[in-house]
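Dropping a structure here in structure tokens format, bear with me for questions.
Missing here: one protein chain of the complex. Every other protein chain is in place.
Going by the order they are written in, the chains are A and B; count residues from 1 in each one.
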Amino acid sequence: MALFRRTPIAPLEYSRTLWMRLWVGAVMLFLYAPLIVLMIFSFNDSKRNVVWRGFTMKYYDKALNNDALIEALVNSLTIAALATIFSLILGAIAAVLLWRFRFPFKAAVDGTISLPIIVPEICMGVAFLMFFAKGLNWPTDLIWPLNLGAITIAHITFCFPFVTMVVRSRLASFNREQEEAAKDLGAGEWQMFRDVLIPHMKPALVAGALLSFTLSLDDFVITYFTSGPDTITFPVKVYSMLRFSVTPEVNAASTILIILTIALTAIALKLQGVKTIAETH
Amino acid sequence: MAEQDWKANKRVFAAVSLPTLLWTILFFVVPMAIVWVYSFGENAGLNEIRFSGTLDNYKRATEFLYLSIFGKSFAVAALVTLICLIVGFPVAMAITFASEKWRPWLLLGIMLPFWTNLLVRTYALMILLGQQGYANQGLGALWGGASWVKTLVGLEPLPTWEPVQLLFNNFAVVFGLVYVHLPFMVLPLYAALDRLDRSLIEASLDLGAGHFRTIMRIVVPLAAPGIVAGVMITLIPALGAYLTPDLMGGTDSQMIANVIERQFKKANDWPFGAALSFLLIYAMFILIALQSMRRKVPEVR
Partner (left out) sequence: MTEPAQPIIQIQNVSKRFGKVTAVDNVSLDILAGEFFVLLGPSGCGKTTLLRMIAGFELPSEGRVLIDGQDMAGIPPNKRPVNMVFQSYAVFPHMSVADNVAYGLKIAGVKGGEARDRVAEALDLVKLGGFESRMPDQMSGGQRQRVALARSLVMRPKVLLLDEPLSALDAKLRAQMQFELSELQEKVGITFVTVTHDQDEALSMACRIAVINKGDVSQLAAPSDLYEYPANRFVADFVGSVNIFEGKLTLDEPDKAAVDCPGLGKVYLNHGVTGPHGADVWVALRPEKIYLHVPGEGKAVKAAAQDAPDGYNFARGKIKGMSYLGDITLFEIELETGARIRVSRPNLSRHDQEDFTWDDKVSMHWRADSPVVLLG
């Protein structure tokens, strides 16, 4: 109804003009249609993603009984969880370092820390391949989850600069008088950090966690170069399934992953509210 | 209060600088240095590499074959960036000027795909673009419609619809890269537009400019830093893209990342792969240097 009983469009209400709405609608369709089609076809009772042949859950059944796929998913989630925790700690520490202190070679340190954000994934992948194979002679026969160490280290390295970036921009809005107020009231360095600075960083930490987790879960290229035969992650597994034979199992597994992403986002929103999450990006 | 000098609080400084520096050096600087050293080595035997300080790898990279792949990668990345800019700018405008209630949700709508697995998104697009996918069916329906309209006005009907090849070619690579990178462009554009002082737009309208002229003469120049940021954020990953050309491209749609991958996974020529990697990194540096030169232009606040 609101569509028809509208107030006149003010000059700056660009988003209410018809062509803007059509444009945004088309872009949203472009972004979401493939995902929706994929999710619908995961319930299709046919081997091919073309014609609807009736509802079935059998590919979910198959996917969930595919041990290799499940193992890959568990590996991915484990790595993502570990990478998130370490990236948060390391990223927050680096952000505090760059925000608070003035020190020699600061520009160089700042640049090096943010470099993993811009170095192409393929180059990072190559670097980790060489580093673990030739530089460290990293053992490849460790038991689970220690065998995921190399991949986890690689993931932390490319995730934590993003956390640093998000936390640092949040810290820029910190009122230093709050730090002084805490100290004025008797707080020491650590008490101040715990009582004032971390609560201020919290929205950025939530956003950073979401970012690290999804970046880690998302990563194919770097993992592809770092993983061994026993350490397949979900994207690497899906990639090989896609390369060799497209089965509807992939649809089902992908749908599970999409749902997982949406659930994660919902949790982050619940924790922090849509506005803060949106603003930290 | 400005930043604190590190000497003023050495304990805290040590506590925050040591982990950061150790990690960055050990797990980033050292691996990159290894690649750099390898790029001056040569294969000696099956698993041996001699570090002879040779420049042969770089010389080989300047052969026409590789130069053309570099050139093509740049062209594809630039085209993708341009399309993303044209498509994304109105979206960023719409988000900026949306009501308080809608704005976060529109932003979320842009960000959610960005959080969704890249491989899954690429695969989803492949389903849609396939020979018998919905994109082809849709085009076929349009074709049929046009044919029907023609017969209606008494003209010859169009020939019957032949499904077009939408996948495994250069078109698919560009389309796929645009699909994947669009959120990268919209978010920095939005950030820049959101900071824009609205009274400037109002002043322009007040002084008699139309909306189009206001956007071109006021909004775009003032949002230039955001546009540059968006361009860089899209161009750099698009240039180094591996997955999209690998899965959606044809035999002639290889980009530089695919060539690098081949040196490691198939050709087993690590030194050459290392040299190509560093050339790609140098290209990134040049792009970033160009961007920072632009920043030197004084800005009126």
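Rule of thumb we're sticking to: a residue touches a chain if its C-beta (ideal position, glycine included) is under 8 Å from a C-beta of that chain, and two chains touch if they have at least 3 such contacts.
Just so it is clear, the structure is predicted and the values come from calculations on it, not from any experiment.
Taking the complete complex into account, the chain left out of view touches A.
Screening A:Pro11, A:Gly111, A:Pro139 or A:Pro199 against the full complex identifies A:Pro199 as the residue touching the chain left out. Panel shows subunit A; residues 175, 177-178, 180-188, 191, 195-196, 199-200, 202 of it touch the chain omitted from the view.
Here is the rule we use: only the chains that are shown with their structure count from here on.
Averaging C-alpha coordinates per chain places the centre of subunit A 17 Å away from that of subunit B.
Residues 11-15, 20-21, 23-24, 27-28, 30-35, 37-38, 41, 48-50, 90, 93-94, 96-97, 99-103, 109, 112-113, 115-116, 118-124, 126-131, 134-135, 153-154, 156-157, 160, 176, 180, 189, 210, 214, 217-218, 220-221, 225, 234-235, 238-239, 242, 250, 254, 257-258, 261-262, 264-265, 269, 274-275, 277-278, 281 of subunit A touch subunit B in their complex. Those residues of subunit B whose C-beta lies close enough to touch subunit A in the complex are 1-6, 9, 11-13, 15-17, 19-21, 23-24, 27-32, 34-35, 38, 87-88, 90-91, 93-99, 102-113, 115-121, 123-125, 127-128, 130, 132-134, 179, 182-183, 187, 198, 201-202, 205, 211, 236-237, 239-240, 242-243, 247, 257, 260-261, 264, 270, 273-274, 277-278, 280-281, 284, 288.
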